[in-house]
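Please find one structure pasted underneath; my questions will follow.
A selection of the complex's chains, in situ.
Letters A and B mark the chains as written, and numbering starts fresh at 1 in each.
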Amino acid sequence: MSLKTISITTDFGLQEANVAVMKGVIWRIAPQVDIADLSHLIAAQNILEGAIVLNHAIFYFPPGSVHIGVIDPGVGTSRRPIAARLGDQFFVGPDNGLITLILEQAEDRGFPIEIIHLNNPHFWLPEISAVFHGRDIFSPVAAHIANGVPMHELGVPISDPIRLPLTRPERLGKGWRGQVMHVDHFGNLGTNLEAKQLQGMQNIKILLNEKIIDGLVRTFGDRPSGSLIALIDSSGYLAISIVNGDAQSYLKAKVGDIIEVEEG
Amino acid sequence: MSLKTISITTDFGLQEANVAVMKGVIWRIAPQVDIADLSHLIAAQNILEGAIVLNHAIFYFPPGSVHIGVIDPGVGTSRRPIAARLGDQFFVGPDNGLITLILEQAEDRGFPIEIIHLNNPHFWLPEISAVFHGRDIFSPVAAHIANGVPMHELGVPISDPIRLPLTRPERLGKGWRGQVMHVDHFGNLGTNLEAKQLQGMQNIKILLNEKIIDGLVRTFGDRPSGSLIALIDSSGYLAISIVNGDAQSYLKAKVGDIIEVEEG
């Protein structure tokens, strides 16, 4: 049996056993898989935050990996359970927009894409609760995918998965207007402005919450401790940081704040 | 060698290396096992909370899985270390009541049960500290069980494990009086009233901390955001929630609060 990897992303927190229950269910069906926690601290019901975290991670995983996402406020309602093949990675979760960014990335990179409405209960647990499809549907389906069950046996193909409405960066006269998309553990602010959009711009000035930052640095250690800096983060996006500090607190920044980049 | 699974439940938190040390000890003895964290955020020394989390999880694991529990304020005193076979699952930990709910569940379901006082140091680490039996006794014993060592080699059978005193639901004239047993990450309130106790009751009213809830819903999405609802949770117990909100804060509820369910 070949080794396969399954990742799990939820808003369940780390106190209860829900994630471990999902692992138990997976290993009953696919004992050979390795399981990685992607994050379980997604803010409750925050589908966009889950989509961002999935998008940072899944394409680093080995071919054939299956990624379960359970930020699922609509569990047990008419929202569809889905599975998707995005190039050599698989997604399993609710059809509520959680797939938006990884689907877009797969489209941008020209990967083959296949999306299935999971409606074949043969691959679910025998009893389905109305409140925990992570355990009863998504985990067993992910395990069956890891075992090599072909997508078309899991349900019927669809082409209209729900997508989150995303704010796109806007062209300014001599730059771009974007927004803060994500605040990380260190207080670094991730944005939706990509490195490639800034290429070729001279003497750039960055404006965020009434502070101006001059130019980009390559890495944190290029400036003294406490400096407010802008740099390209490890996902290829513009980020705002304080060296050895917390840019979020300093700038009182939050997701959705406007950031502008202009040539000086 | 067959794959086996070991889970770990502690009140150690996530900052120190104690849990990883246990994993290292396990893998030295049983390199083929997968290890799942069940929870390490059990409140310090809260044996009941650990018992509840174990009870939510262990019977979802593959046959032959071993579950280590280390909420162990009596470590190094005369409290016994124990191992138990509960149907096709194993428990290893202190004899302080942590086994109560999984033992009761195994009894209710008529599973074969075998409990051992671990007193054979042959299966422990060579040096035993007075303060970390999770590392020195429970992890090596769990690894040996996963390797197929029979229970009777680990120590002597006992029939009097410590059980926590539990408050049972009481029959009211036209309903039940129970209590809040558990508050989850979302602020949902789990109770000790079971779905089967409520079966057949008409027009139920639920009273908790001076609020009245009319009837049960199937799932969160059946009511608008912000609604106070009652539903059957994924473990089969009555739970109180706020749709996309936090019932604990709203009701100022805590473990032990009285909840009453009556026919209207």
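The rule is simple: a contact is a pair of C-beta atoms (placed from the backbone, for glycine too) under 8 Å apart; a residue touches a chain by one contact, two chains touch by 3 or more.
Small disclaimer: the values here were computed from a predicted structure and weren't measured.
**Q** Total copies in the complex, given 2 are shown here: how many?
**A** Oligomeric count for the entire complex in this file: 3 copies.
By definition in this document, only the chains that are shown with their structure count from here on.
**Q** Just how far, in Å, is the C-alpha centre of chain B from the one of chain A?
**A** 31
**Q** Chain B touches which residues of chain A in the complex?
**A** Residue list for chain A touching chain B: 12-18, 20-21, 23-25, 27-28, 31-32, 34-35, 44-45, 73-77, 79, 129-132, 135.
**Q** What part of chain B is in contact with chain A in the complex they form?
**A** 3, 5, 7, 9, 14, 34, 36-42, 53-54, 56-58, 60-62, 65, 184-186, 218-222, 231-234, 244
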